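I'd like to ask you about the structure that follows.
The complex appears here without one of its protein chains, the remainder shown in place.
Moving on to chain A:
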Amino acid sequence: MSINQGDAYLRIDHVSKSFGTFEALTNVTLEIYAGEFVCFLGPSGCGKTTLLRAIAGLDIQTSGRIFQGGRDISALPPSQRDFGIVFQSYALFPNLSVADNVAYGLVSTRRPKAEVEGRVRELLTLVGLGGQEQKFPSQLSGGQQQRVALARALAMSPGLLLLDEPLSALDARVRQHLRSELKELQRKLKVTTIMVTHDQEEALAIADRIVVMNHGVIEQVGTPLDIYRHPGSAFVADFVGHMNFLPVERVAADRVRFGSFEFTAPVNGNQDATATLCVRPEDIQIRNVIPGQDNSLKATIDHMEFLGSFCRAELVVNGGRHLKADFSINAMRDLSLEPGQEILIALPADRLRLFRGDAHV
C-alpha cells in the first residue's frame, strides 16, 4: 500500500463532523505545508472553528483522518498533539501575571528556573511586550492581551499554531497593526499557522493560502491572488472582494449575450446555455474605450460614492440592470464624471468569470 503524502505537514483526509443530525463538516480534504500561513475563511457558522477544533483534538471529527508530520493524530486527545492555540477570548489565566501565563507550560516541563525566565523574556520581547512581565491580564489592553496569548501559545515551540479569530475582539486600527505584526512574526519563526477568520480583507492580507469554506465544505483553496482573481465559484466570487453578477445566455463557446450586448467571455469550464457573468467593480474599464470595441457597452451613471482614494459608481446598463464600478479620482476628474451622464465602458474578457446560471443574481 502506498499513499502519497507528499510534503504536507498537516493532512486532513475526508473529515466530517456531525452534531447530532447536523453535519457541520462534510468530507473536508486539505493539505497544509510546513511553514505555511493558512487562513480558514467563510461566513459565520460555516464550520471554520469546528475544523480548527478537530485539528486540535478538542472536538474530534466523526469520521476521516488527520495526519500531522506523518503521524496519525485522528483520535488523539489534545494533550498528545503538538500545537499552540490562541482563542478569540484569549483565555488568559486572570490570576497569573503575564510572565506566569507565558511560563505556564514551560514550568511543568521541569526546566531550570533561569532557563524558563530567559525564555519568557525572549518571548515577550518577540511579541513586543518586554518589561510588562509582572502585570496581570486585566491591566493590559485588548491588543496586549492578544500578544500575551500568542507568546504563551508559542512558548513550547509547537509545530502548529492555531488561531481562532485572534483579532476579532480588537478595534479596526489595532487589528490592522497586529495583523501585519503577526504575519512578520510567523515569517520569522516559520511556524505552520492556521488562522480562522471571517474577515476576507484580513485573510487576503495575511495568508499564504486561503481556504474558503461554506456550509461545512471547502469551496476553494488558493493563494490570495488566486482566490481574488480566479474565484472557483460564485460563492467565493461574492464572498471575497466585491463582485457584479450579470445573467447571460451563451451564444458560442466563448461568447455570451447580455440583453442587446454580446461579450467575449472566458471558457472556464461552464458550458450551460444560461450562465452568470462576474466582473469586479475595479476591473470595469472606463478610459480609452472606443465605440465598437469588443466587450464595450453603454452605461448611465446613477450615482457615485466617494470612498477616499477612489470612487464607486452605480451604473445602469441595458435599461435597468445595475453595475458597480470603481474609478480612480484621476479618471473621475479627467472625464468629469457626473450622475446622469452616459458613458462607454468595457468589461475586459480576461477579467470575466462565468458561473452556473442560477448561481447568483
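Here is the rule we use: contacts are C-beta pairs under 8 Å (C-beta built on N, C-alpha and C of every residue); 3 or more make two chains touch, one makes a residue touch a chain; residues count from 1.
Criterion: contacts and distances are computed from a predicted model.
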Missing subunit (named according to UniProt) among the choices "Protein-arginine kinase", "Iron(III) transport system permease protein", "NAD(P)/FAD-dependent oxidoreductase" or "Nicotinate dehydrogenase FAD-subunit": "Iron(III) transport system permease protein"
Touch with the omitted chain, as defined above, among A:87, A:228 or A:310: A:87
Option from A:44, A:79 or A:271 whose C-beta touches the chain left out: A:79
Interface with the unshown chain - residue positions in chain A: 1-5, 14, 16, 56-58, 60-65, 67, 70-72, 74-81, 83-85, 87, 89, 91, 93-96, 104-105, 108-109, 136-139, 152-153, 155-156, 158
